[in-house]
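The structure's right below; bear with me while I get my questions together.
Apart from one protein chain that is not included, each protein chain of the complex appears where it belongs.
Up next is chain A:
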Amino acid sequence: MTSPLVVEPLFHIGPVPITQPVVATWVIMAVMVLGALLLKRRLKQRPGKAQVVAELITGALDDQIRDVVQSDPAPYRVLIGTIFLFVLIANWSGMLPGVEPPTAHLETDAALALMVFVATLYHGVRSNGFVGYLKTFAQPTWVMIPLNLVEQITRTFSLIIRLFGNVMSGVFVIGIMLSLAGLLVPIPLMALDLLTGAVQAYIFAILGCVFIGAAVSEGRDAGFPERSAS
């Protein structure tokens, strides 16, 4: 049985080894960009089917972001929406034969979580100023400074492990079932994987939103109740 923590390189471009998750990530990115460009070219006042679906997704995302951040969702829509759609497509790409979801490998999840981390810092500094954002680490008292610093790291880490563990365990269980029981038996598990993938994409996006919202609002009203999750 191969370890889920190791990836074998598919081929090399010069000295750079290219692995299967990298290829899958680039294909998903290309599909998303091409789809967005196609949709953008055909925008009309009287929308067609595809535009209605796209507007529905955007509206639902806006509602969720507004619920969490309690302000205008426009500055966060691009990042949170892209992360949600990418993680969703990546999780569901495991249903295609021969494709392993890129999110089932630690590196992709680490990159996504680092993006959320950097966005948290960026939005915190942008809305509170550099000194103002640093001051939020001393909320409610200066005793909390080490805890607040540790929290920044641990929640990013748990964001990585959560997505990785959920998607990877799904792939792993399907592999074990397939080798033990044979063809067509893992189909119920794959259906469960579709649900898990959607829920995990939603949670990843919402948690990123919660972190950013907390960084933005902590400076606005000091002594705000802690909104971060495990």
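The rule we apply is simple: contacts are C-beta pairs under 8 Å (C-beta built on N, C-alpha and C of every residue); 3 or more make two chains touch, one makes a residue touch a chain; residues count from 1.
The criterion applied here is as follows: contacts and distances are computed from a predicted model.
A.B. asks: Just go with whichever of "Radical SAM-linked protein", "Glutathione-binding protein GsiB", "ATP synthase subunit c" or "Raffinose/stachyose/melibiose transport system permease protein" UniProt uses as the name of the absent chain.
C.D. replies: Not shown, but named in UniProt as "ATP synthase subunit c".
A.B. asks: Looking at A:F117, A:Y133, A:F164 or A:F211, which residue reaches the missing chain?
C.D. replies: Residue touching the chain left out of view: A:F164.
A.B. asks: Among A:L5, A:V143 or A:L180, exactly one should touch the missing chain; which is it?
C.D. replies: Checking each option in A:L5, A:V143 or A:L180, the one touching the absent chain turns out to be A:L5.
A.B. asks: Please give every residue of chain A in contact with the chain that is not shown.
C.D. replies: Within chain A, the residues that touch the unshown chain are 3-6, 158, 161-162, 164-166, 169, 172, 199-200, 202-203, 206, 229-230.
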